[in-house]
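As you look at this complex, bear in mind that one protein chain is not there, while each of the others sits in place.
Presenting chain A:
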């Protein structure tokens, strides 16, 4: 598979009055052409900072890229000047933000907001840009695009606004689309429509997508691969099936088990105790150790490296070390594994409706 983006050992910090907040503490991943990589994690895990750093949208100061490379098309994005970055932003890499209410300019007609990028990057004349804007609005499923193009954002509903945001992001046929919680603010039925739309467009344009979300249901639906972030690091990465059916990191176990399933009734939900780590003074060793019921002594002292589970699956937990004791994952995770094995062996697939 062709790699389109390589992130290597990325560290991002924010200098605040309280001290240096180490939001991202060494993140490595690749993005392949045409795939969707989902990044999941809680607020404060560094997932949004990761995407904003790739776009170079981190305000400096207080933020800064301390270390690391972001390789795209033979260039290191981490080292580009703002002027060079402007040529890439919106053209090769574009972004969809969480809140469709605040990511559009309320005083500008929707059509003009779509045309901006076309005129700047593709050097279209304004009449050609307008034509293309109408085409794009139609593409994202907005009825009567030639009328809607002259309207303002407040005349659109939330779902329709997010479609406009997607149209803007796709205007210049970007190679990479960064979607930061694009459906979190939307209702489930609208969410389903937007996700279907993004998948459809991805197929047509062969775009690579980084999809950031905390909703594991959405991840299961959109992702080819999944990266789980915790405390500013990727703690587990693998294909969507590997992460959901054969998770290795206790944090991934916790995340998966804390969602109620629709078909089983548990007496009590599995809850990860405590709260996320303070990134001004990141804990020594494994950042998750204090919340982890499976923590080993070494977790408090030494940080686990990435252990290889398969060619595509890696997890940073000492439990995978050859000398680690065997532990039983929580019941929900065991059940998941069993269902998967059943369906693999050709037996009747999972009993969901």
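The working rule: contacts are C-beta pairs under 8 Å (C-beta built on N, C-alpha and C of every residue); 3 or more make two chains touch, one makes a residue touch a chain; residues count from 1.
The rule we apply is simple: contacts and distances are computed from a predicted model.
Trainee: Look at the options "Exodeoxyribonuclease 7 large subunit", "ATP-binding cassette domain-containing protein", "Heme exporter protein D" or "Cysteine-rich domain-containing protein" and return the one that UniProt uses as the protein name of the missing chain.
Mentor: Missing chain, per its UniProt entry: "ATP-binding cassette domain-containing protein".
Trainee: Give the residue, chosen from A:16, A:125 or A:261, that touches the chain omitted from the document.
Mentor: Missing-chain contact among the listed residues: A:261.
Trainee: Please identify which residue in A:114, A:272, A:287 or A:319 touches the non-displayed chain.
Mentor: Per the contact definition at the top, the residue touching the missing chain is A:272.
Trainee: List the residues of chain A that touch the chain left out of this view.
Mentor: Considering the whole complex, chain A reaches the absent chain at 42-43, 158, 187-192, 195-196, 214-221, 223, 240-241, 244-245, 254-256, 258-262, 265-266, 268-273, 275, 336, 340, 343, 349-350, 352-353.
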